[in-house]
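All protein chains of the complex are present and in place, except for one that has been dropped.
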Amino acid sequence: MRVLLSGFAPYGEDHVNPSWEAVRRLDGIQAAENVTLFATRLPVVYGEAIKRLISSIRVIRPEVTIAVGQAGGRMQITPERVAINVSDAPIPDNAGRVLTDKVIISDGPAAYWSTLPVRKIVRAIKDLGIPAGLSNTAGTFVCNQVFYGLMHELSHSGQTKIGGFIHIPYIPEQTLDKLAPCLSLDTITKALKRAAVVSAEALMPEHKFTEIN
Amino acid sequence: MRVLLSGFAPYGEDHVNPSWEAVRRLDGIQAAENVTLFATRLPVVYGEAIKRLISSIRVIRPEVTIAVGQAGGRMQITPERVAINVSDAPIPDNAGRVLTDKVIISDGPAAYWSTLPVRKIVRAIKDLGIPAGLSNTAGTFVCNQVFYGLMHELSHSGQTKIGGFIHIPYIPEQTLDKLAPCLSLDTITKALKRAAVVSAEALMPEHKFTEIN
Amino acid sequence: MRVLLSGFAPYGEDHVNPSWEAVRRLDGIQAAENVTLFATRLPVVYGEAIKRLISSIRVIRPEVTIAVGQAGGRMQITPERVAINVSDAPIPDNAGRVLTDKVIISDGPAAYWSTLPVRKIVRAIKDLGIPAGLSNTAGTFVCNQVFYGLMHELSHSGQTKIGGFIHIPYIPEQTLDKLAPCLSLDTITKALKRAAVVSAEALMPEHKFTEIN
Partner (left out) sequence: MRVLLSGFAPYGEDHVNPSWEAVRRLDGIQAAENVTLFATRLPVVYGEAIKRLISSIRVIRPEVTIAVGQAGGRMQITPERVAINVSDAPIPDNAGRVLTDKVIISDGPAAYWSTLPVRKIVRAIKDLGIPAGLSNTAGTFVCNQVFYGLMHELSHSGQTKIGGFIHIPYIPEQTLDKLAPCLSLDTITKALKRAAVVSAEALMPEHKFTEIN
């Protein structure tokens, strides 16, 4: 089984994006007996990000796709429950575009549920001693657009492939000059690896994978 | 040179106190060329905690004493600037005692400054990529009482020994069932080791110690 | 035109629910030239709350329905953008029921958009000098269930009636023994009155109502 993890390029003035830093460490890893991880990097650009993710999906043909993004200010690893059909943020994407109340897919439904086993992921990450919680909003910036676009793609692919989105906090080096919570890159990476394995397991419920450390 | 680090026993229902978990990992370590670290564990009990710390100081005779305590809710390693002469908290200590507006040392001054090089410590910890900041209040619970008692003791010892207090955040395992920021135990331990070396250096400004990893 | 505002009964140990305190002050008020406000009180009970609201709608036949609920911890008046088809909370409702990942309407869509002019409401409230912001999650407790049920009802009524949900902060008296932000009841009431008028105006865009103070 193949699990594709996407991370984002640094946003704005930032030099680093922990979502990419974490998933690139997992690229090519065999995370469990027959679970291999792949990583792909998305630009923080409306439209471009989801196009890039769908291209990677077509090449890699993963059974599970987990898009990962930074949610500065959060304290936990937060699998997202639902993607909504709107882009709307006062801040520009990395191409300088600002969107206001813009529908993502004009004939799409108001929302798509994540098809990842989000509750099991939360439990499994907490079992590692890492703070995690279910989130009910992925915002309305590029993260949510990628998440919505991903679920739209998967819902039309006619295959039993699953996917969703996980938001992660800052890493320590991003919080040296601002007061914000963080988790270490090691901790985040470990949590995402676990999420990948738990998601793959969900597709083969009769089998419990032995995770490879 | 000897640096004594104190940590606290778990408070209330908690099973762990990151202050003790961190400093006990440093016990007996040679942190730099001629800087040896010692750790001692204090009860979260008014009066008892400072007595225990002073006993350890008399046995170990450290040049630098750094008391460490947990400040749940903080996001950074925070060296404290000032200890104040009052104990006052609605919550009981581990002996069940609640103090309200209680003077710590009846003829003591309103406050003592930390004699640690707090600003240098902040800078050195941030240079490790770990969030740190100067704090202007150590609260008025057992932490502040230990800090005030320590500074009172040092101010009367007639020797050029320095000391102070550093508050640390929760560790991840403490934040599984509550929404609060944390830093990993490794990160906290690394920061405290650096604080110890920087403090020892401050007593010998002509010499810059090579830290031993 | 009739605007129906619903508020909730006190939750759990609370003696007061600011949502009901605010909307009951508006009951029977002529808020603008031809805009009359009505208030109804809902129990904090899954199922019962939405039934009660729909009953009130059938009796009062409002052109605009605004359900209002308390969101302890928020700092602004927050019109909600979207209701999602799930009830899921670790805390019990006032009948002692705990729901986990429970679909609200089994053949309903994942989400409904608010049909209130949420952006205009935010702007109009801020123009009064009151903090307001658009929210992307109404949570998954009784508030969201009422909101989802309301939008489902309105979407099937075949009439050009609009509705939605607004979350409000605590009032000061609720924050005496906990550290949480609040807005005064006067402020909240004024904001909700303005939201009602702005929503009614949205149905008759050619006409701008003179608000009656």
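Order of writing sets the chain letters: A, B and C. Residues in each chain are counted from 1.
As a working rule, contacts are C-beta pairs under 8 Å (C-beta built on N, C-alpha and C of every residue); 3 or more make two chains touch, one makes a residue touch a chain.
Computed from a predicted structure; not experimentally measured.
Taking the complete complex into account, the chain left out of view touches B, C. Within the whole complex, the absent chain has one touching residue among B:R81, B:K126 or B:R194, and that is B:R81.
The residue from C:I66, C:L183 or C:A200 that touches the chain not shown here is C:L183. For the chain missing from the display, the contacting residue among C:I60, C:M75 or C:A202 is C:M75, taking the whole complex into account. Which of B:R61, B:R119 or B:K178 touches the hidden chain is settled by the complete complex: it is B:R119.
What chain C contributes to its contact with the hidden chain is residues 75-76, 126, 129-131, 133, 172-173, 175-176, 179-184, 186-187. Where chain B meets the chain that is not shown, the touching residues are 81-82, 84, 86, 88, 101, 109-113, 119, 134, 136-137, 139-140.
We take it that only the chains that are shown with their structure count from here on.
When each chain is reduced to the average of its Cα atoms, B sits farthest from chain A. In terms of their C-alpha centroids, the spacing between chain A and chain C amounts to 32 Å. With each centre defined as the average position of its C-alpha atoms, the distance from chain B to chain C rounds to 48 Å. Among all residues of chain C, none touch two or more other chains.
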